[in-house]
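Yeah, one chain of the complex is gone here, protein chain that is, but the others are all in their spots.
Chains: A, B and C, in written order; residue numbering restarts at 1 for each.
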Amino acid sequence: MAATTDAPVALKKNYLTALKEALDEEMQRNSLMLCQGEDIGRLGGAFGVTDGLQAKYGEDRVVDMPISEAAIVGSAVGMALNGMTVMAEMQFIDFISCGFDQIVNMMATYHYRTAGEVNIPVVVRGPAGAYGGGALYHSQMNEAWFCNSPGLKVVCPSTPYDAKGMLKAALRDGNPVIFYEIKELYRKREIEEELPTEDYIVPLGKAAVRREGTDVTLVSYGQNVYHCLDAATELEKQGISAEVIDLRSLVPLDEETIFNSIAKTSRVIVVNEAPMTCGFAGEVVARITTKAFHLLDAPPSRVTRMDTPVPWVKPLELHVLPSVDKIVNEAVRLVKF
Amino acid sequence: MAATTDAPVALKKNYLTALKEALDEEMQRNSLMLCQGEDIGRLGGAFGVTDGLQAKYGEDRVVDMPISEAAIVGSAVGMALNGMTVMAEMQFIDFISCGFDQIVNMMATYHYRTAGEVNIPVVVRGPAGAYGGGALYHSQMNEAWFCNSPGLKVVCPSTPYDAKGMLKAALRDGNPVIFYEIKELYRKREIEEELPTEDYIVPLGKAAVRREGTDVTLVSYGQNVYHCLDAATELEKQGISAEVIDLRSLVPLDEETIFNSIAKTSRVIVVNEAPMTCGFAGEVVARITTKAFHLLDAPPSRVTRMDTPVPWVKPLELHVLPSVDKIVNEAVRLVKF
Amino acid sequence: MSAKSGSATAERAEQGQGSRRPSESLTRDECLELFKQLYLARYFDIRLIKEKKRGRLRGTLYSSHNQEAILVGSLFGLLSTDWISPIHRDMPAFFLKDIRQGWDNDSRLGMTIEEVCCQVWGKEGSPGRARDNWSHIGSKANKIIHSTSMLAGTIPAAAGVAYADRMQGGNCVVLTYNGEGSTAQGIFHEAINYAAVHKLPVITIIENNHWAYGTPTELESPVEDFADRAKGYGIPGLIADGQDVFDVYDKVMEAVEHARSGKGPAIVECKTFRAYGHGDHDDDRAMKYRPAEEVEKGRSRDPIAVCRQRLIELGYLTGEEATSFMAEGKSATEATNEDFPPEVVAYLNKGIEAAIASPLPAAEEGAMWVFKENN
Partner (left out) sequence: MSAKSGSATAERAEQGQGSRRPSESLTRDECLELFKQLYLARYFDIRLIKEKKRGRLRGTLYSSHNQEAILVGSLFGLLSTDWISPIHRDMPAFFLKDIRQGWDNDSRLGMTIEEVCCQVWGKEGSPGRARDNWSHIGSKANKIIHSTSMLAGTIPAAAGVAYADRMQGGNCVVLTYNGEGSTAQGIFHEAINYAAVHKLPVITIIENNHWAYGTPTELESPVEDFADRAKGYGIPGLIADGQDVFDVYDKVMEAVEHARSGKGPAIVECKTFRAYGHGDHDDDRAMKYRPAEEVEKGRSRDPIAVCRQRLIELGYLTGEEATSFMAEGKSATEATNEDFPPEVVAYLNKGIEAAIASPLPAAEEGAMWVFKENN
C-alpha cells in the first residue's frame, strides 16, 4: 500500500493476453463453442494463448488434439455443420499446409456448395511471421494461398485491441476465417495497450489509418505495420510525410480506405513479408492500379520478402525480408519519381 | 490407294499425344526416369496421357500408385534425392491439395535448404482448368498457390508443340516443376499441329506472341489464350488491333515480352481463369505497374474468374469465368479510356 | 463381432448377445421392404444409365450396380437422427436414408427422390441448387454430409458431427462410405485415429470392390482385408458379405451398437464387386484392364438374387411372387421396366418428372453464397 490513488491503474495488456481474453469471453458467451489444437489444454498452447481455458471450460471444450492438422480442421467442419463454433489452433501457421485440403476444399466451399444451407463458423488461427529466427517452417506468412481460395476470410491484426476485437468478430462471423497472429508481437511491450472492459468487436473488412500523411501511403499489415511506422518517422526527418494504413483484413479488403489515402498522397508502397510472387502485396497493387489508376502520380510499389523461403541465420533472414531501410529507400525513390 | 502422292502426309497431333510423346521420349533417353501416379499404368491414365508406357517400360518405371497424392509427390522427392527423375501425375490437378505439404515444404525447398547440394528433378503434372462442367473439384486452376511458394517452377502450355517441348524441358530442368495441362485442350481438333520429328525443347521462362497488334495487349495462358485470340478477331471487326501473348511459363516469368508489347500498345488486359484475389493475373498487373508504369496509357486490367469456386451447372459456370465477351468489352473500355 | 475383432467379440459374448444375429428379428414385411429397396436402388442406376445414354444427363455416372446391398443393408437399421456420408458410388443412399419411415412420408428425413433427381439433372430443386456435381450432394436438414471429390475427405467431418452431437446430448452414429482404394489417403488415418481416441460413434464402411479405378487392390494396399486397418487403431474391424443385404445389416448393426453404446468407432468392410467400369466413361477400357472371368464371377452373385433366395428360404416369397421380377444379373441394356416392381418404376418416374419440371438455376447464382452475409 505504498502509493494509493483513487484513479484505477491503467492496466496495459499485450497482444497475447488480448487473444486469450477474446477466447475466454467467447467461450463464456457461447456454450456451443469449442477450442481444439495441439497442446492447447494441459499445456495451454505452445505460446500460452489458451492458458487456463481447459481448467475453466473442461477437457471436452478445450481439446488436446493428436498431431493432425487435417483432423483438427476437418472435425471442426463437422462440428460446425452440427451447430457448433470452433477455434482450431495451428501450433504454428506453417503447419497449416498439413491440413490444406480440408481447408480449401472442404471448409472454404461448404457454404457455397450448399447454397447457403450450411454456415461454417470456424476460426483457424496460429502464430505466424518471420524476424524471429524461426527458419523455413516457423516463419511463414502463407496467407496468399487462402486469399486465392474463395470462401475464406483472411485477417491479421497488429495490435492488442484489434487482436481481441477481431478474434471475437471472427468467431461470430459465421464464415471460416484464417486468423494470422504475429508471434513476434505476442509479448512485445511497446505495443501493449489498455483494452475496453466491455464487450467489443472490430469488424472484419475495415482497415485502420495508423498515421496520417500527405506524400506517400504505406499499406501493410502484421509486423510490417511497425516497420512502416518507423519508416514514416525516418521519412519525416527527411521532410517526407507518410500515411500508414494497417489493412487488418485481407479478405474482405477495405479498398475505400486505401483509395482515400492515395487520393491525398498519389503514391503508394505495399509492404508485406510474404514471398512477392502472387503475394497479397501484389493483389493490393493490382486493385489500386485497376481501380484507382487516375489517383496515381507514380507507379505503385511493393516491398516484400524476396521470392525465397525464410532462412535461419539472422543476416540471411534479414536480407530477404522487408526492413525499415528498404521502405524508406523505396519511399524516397517514389517521391522523387 | 485411291490417292497417291510423293509428299508425306502431314500428321497433325493433338495436345495429349504431344504430352505422351514427351514422356515416351524422355523415358527412352533417361533410364533413371520414372513415372508414377494413380491408374497411369494398366489403364494408361484417366485421360490416356501415359497410355502404352507401362507396356514399354515395365511396372517398375511406370507405377500405379495408391490413391496417395502425398506419397506420390513425397516418394518422388526421395527418388530425386537418390538420383532419379520423376514424373508424378495428379489424376486431376485439383487433388494436388492432398499432397500440398510435401510439395511446398519438402519438394520446393530442398535445393534451397541444402545450399544447392540436392536437385529435385520432379515434374508434377495433371489435367487442369474449367469450362468442361467439372464443378468445384475437377476444374481448378490453383497455380497461384505454387507461384507463392518459392522454389517451384510453374508452367502451363496451350499448344501441342509447347506441351511436348515444355514437358521435355521440365523433365530436364533439374528443378521441381508444377505442370498445368489443360484438359479441355487434350483432344481439341482445332489446335492439332505437326510436331518436329527431331528432339526439341521449349525453354521454360519464355512467352510467345500468338498474334501481333498495336492497340491493346492481351496477356494470358492456357485455355484463355484461345478466348483472347477469339476476342482479338472480334476486336478487329471493331477496328481494334489486339496483341495476344501466351505466357506459357509463370515462374519464371518472361517480363520482357510483356513489356515490349505494352511499349507498342500502352494498354494491357491480363486474362486467366483462376480466382481473382492473389491470382497470377494480379501478379502480372503488379509487375507491369511497378516496372513498366511509364509505358501505360490506361490502367492495366484483368479479366479473371470471379472470387468463387467453379460451379457445376453450365450457366453458372460460364457466369463466373472469363469469356470472349468479357474480354472484348474490357478491351473496348480500355481503348476508349 | 467377427473374427477380426477378438476382444470385442468377447465383450459382446459376455453380455450374452453374441449369438443372435440382428437380421433374425426382422419381420416378413421388413424383409420384403429390404428386397424392394434393392430393386429401387438397382432401378435408379439402370434408369440413369439409360437416360445418360439418351443424352439427357451430364457428368460421370459411377454405377452402384451390384453394390446395392451395402447401401440398403447398412441404412436399414439407422435411426432418423443418425448421419451418413456417402460418396461417388453411393447415389441411392441419398434417398434410401430413412426411407423405411415411408417412401412417400413427407416428414421423414433423407432426401426425397425428387430432390435426388433434381441434383442428377442439375436443377434448382436440388438441395444445394446443383452447384456442385452429381454425387456431391447432401443436406444438413436431412443429416447427410456433403462430400468433396477428395476421397476419404469427409471422415473427419463425420467425426466432428459425432463429437458435436455428443456435446449436445445426442446419441447419433455417423456412417461414412468409402471405396477400398480411398483408404490409402492420409485423412482416413488421421480421422479414424482421432475418432478412436475420443471413442466417437463413427463407422467407416469400406466398399471393397477390388478395384480403384484401373488399379487392383494389391497395388493399393499391402493387406487383402481392409478390415485389418482397424487393428492399428484397436477398434473392431468387421467383414461383411457385400452381396448379402442381411449380412451387411448384421455387421453394420453390430458396429452401430458398439458405437452407440459409447465404445467408439468401427470399420465394416463389405466385400463386393464392381459391375462395370469405374465410371460410365470407363466401361470400354475396363474390359482391357479387368480379366473377363472376374467380371463373370462377380456378376454371378447378384445381391437381388442372394436376397431373393433367402426370402424363399424364409418362406416370405412363394410361388409366382418369387419369380415375378427378375432384374438380377441384367445390365442396363438388358433390363426393362418389366424386370422391376411397378411401384419402384413409378417412384423413380415421379422423381424424374420433378427434375424435368424444375428450372435450371439462374446464371447469377454462380457468384452467390461464397460467404454468409452478415448485416
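Details
Here, contacts are C-beta pairs under 8 Å (C-beta built on N, C-alpha and C of every residue); 3 or more make two chains touch, one makes a residue touch a chain.
Bear in mind that the values here come from a model prediction, so they are computed numbers and not experimental data.
The chain not shown here is touched by just one of A:32, A:46 or A:209, and that residue is A:46.
Touching the missing chain, out of A:18, A:49, A:73 or A:136, is residue A:136.
From the set B:26, B:101 or B:330, the residue in touch with the chain omitted from the display is B:101, counting the whole complex. Of the listed positions B:14, B:75 or B:290, the one in contact with the omitted chain in the full complex is B:75.
Mapped onto chain B, the interface with the missing chain covers residues 32, 34, 60-61, 65-66, 68, 70-71, 73-84, 101-102, 105-106, 109-119, 150-151, 153, 173-175. Panel shows chain A; residues 38-39, 41-44, 46, 64-68, 70-71, 91-92, 94-95, 97-98, 133-138, 306-309, 311-313, 315-320 of it touch the chain omitted from the view. If you put the missing chain back, the residues of chain C touching it would be 184-190, 193-194, 196-197, 218-223, 228-235, 264.
Here is the rule we go by: only the chains that are shown with their structure count from here on.
When every chain is reduced to the mean of its C-alpha atoms, the one closest to the centre of the whole protein set is B.
Distance from the centre of chain C peaks at A, each centre being the average of the chain's Cα atoms.
Inter-chain centre distance (chain B to chain C, centres taken as mean C-alpha positions): 38 Å. Here the spacing of chain A and chain B, counted between their Cα centres, is 32 Å. For chain C, the set of residues touching two or more other chains reads 131-132, 136, 148-150, 186-187, 365, 370. For chain A, the set of residues that touch two or more other chains comprises 101, 105, 109, 112-113, 150-151.
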